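Missing here is one protein chain; the remaining ones are kept as they sit in the complex.
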Amino acid sequence: MAGRWGTGYNFCMPSVVPSLRVKVLFFGRLRELTGLAEEAGELPEGATLAQVFERYAERYPKLAGFRNSMVVSRNQEFAAWDTRVSAGDEIAFLPPVSGG
Amino acid sequence: MAGRWGTGYNFCMPSVVPSLRVKVLFFGRLRELTGLAEEAGELPEGATLAQVFERYAERYPKLAGFRNSMVVSRNQEFAAWDTRVSAGDEIAFLPPVSGG
Amino acid sequence: MTTSIQQDKFELVREAIDAGALVRHVRAGQDGAIVTFDGFVRNESHGRETSYLEYEAYESMALGKMKEIAAQVHEKFAIHLVVIVHRLGRLEIGETSVFIAVSAPHRGAAFDACRYAIDTLKRTVPIWKKEYFADGAVWADGELPPTPPSAKSAS
Partner (left out) sequence: MTTSIQQDKFELVREAIDAGALVRHVRAGQDGAIVTFDGFVRNESHGRETSYLEYEAYESMALGKMKEIAAQVHEKFAIHLVVIVHRLGRLEIGETSVFIAVSAPHRGAAFDACRYAIDTLKRTVPIWKKEYFADGAVWADGELPPTPPSAKSAS
């Protein structure tokens, strides 16, 4: 996994906005849909998890339809969509869980 | 068990009253108290389970104190004390159960 | 998992209970859940250190009551199979005295049925436990099974 870190897609941000690096993960059908298990991303300072999702939904338009049937986690804790991201965060997009 | 059948104590009944043969069993502390696991008994026709118990309580006076902390069964079913006994019945006096 | 015809099982045994074999007995492809209850000998009772236990049963009636419990469980809950095994005789600390396994397509029924089975067993099956301590022995406090109030209303 560490090997993939450097291969990630970088958001195209105006260079004057300070940016922060995060790790972004996709699971289950969201992983299949994006073809992406994990990547490093750069986000503008102050970005919320909802904004992170919107960036990916622009890149993978089919993602948008799953917005209401998924949850997001930040650093292995379920998080509200309006949570602001910090440098080094691990962000994951999670479909409804079906373990057991 | 069948071998013990003939060795049982017979109730002393006036010989003019028709009598019926039953098997009587004691378990747990009632068995310890009477020293009796099983015996054949003869009862007057029309006797109830309560009357059977009274006979044994006369013979083993300590039994009487357990009357309210025990149940009785007839043919492997819990029974009311006023149930009438039939010939060939298997009657058992049962302390509170503690399996599991 | 097995090609034999599967069915409920009720046993009173005098040797160690093989829980794994009982679980395999109730396990079938149409199920998705098995709940088990394993009751075993505690090392203390009311603060006294237990040495060992002895169980006795009114065996014919106990087996009949175990079958009744299984019938009730099938009637009340959507389960597949149930096994109920109780051990008799002398049991050492940690040894299993009773084992119940229930298989079902869904977990709720398996939990409800397993709990119903052990709760009902403890109230209605004629089995008695004597607890042995370093300095004596006592019959365990038990529960009085419910009985018909009067023969007048019974058959």
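In order of appearance the chains are A, B and C, and numbering begins at 1 in each one.
The rule is short, and it goes like this: a contact is a pair of C-beta atoms (placed from the backbone, for glycine too) under 8 Å apart; a residue touches a chain by one contact, two chains touch by 3 or more.
These figures come from a predicted structure and were not determined experimentally.
> For the chain omitted from this view, which of the shown chains does it touch?
In the entire complex, chains touched by the missing one are A, C.
> Looking beyond the chains shown, say which of C:G64, C:P105 or C:P148 touches the absent one.
Of these options, the touching residue for the absent chain is C:P105.
> From the list C:R27, C:H74 or C:R123, which touches the chain that is not on show?
Selected residue, touching the omitted chain: C:R27.
> Looking at the whole complex, which of C:E11, C:D38 or C:E68 touches the chain that is not displayed?
C:D38
> Spell out the interface residues on chain C facing the chain that's missing from view.
1, 19-20, 23, 27, 29-44, 93-94, 105, 107, 110-111, 114-115, 118
> Which residues does chain A use to touch the chain missing from this display?
Residues 25, 27-29, 48, 69-73, 76-80, 82-84, 92, 94-100 of chain A touch the chain that is not shown.
Everything that follows uses one rule, which is that only the chains that are shown with their structure count from here on.
> By CA centroid distance, what chain is farthest from chain C?
A
> On a C-alpha centroid basis, what's the spacing between chain A and chain C, in Å?
Roughly 52 Å separates the two chain centres.
> Would you mind pulling out the distance in Å between where the CA atoms of chain A average out and where those of chain B do?
Their C-alpha centroids are separated by 78 Å.
> Please report how many Å separate the Cα centroid of chain B from that of chain C, as a whole number.
27
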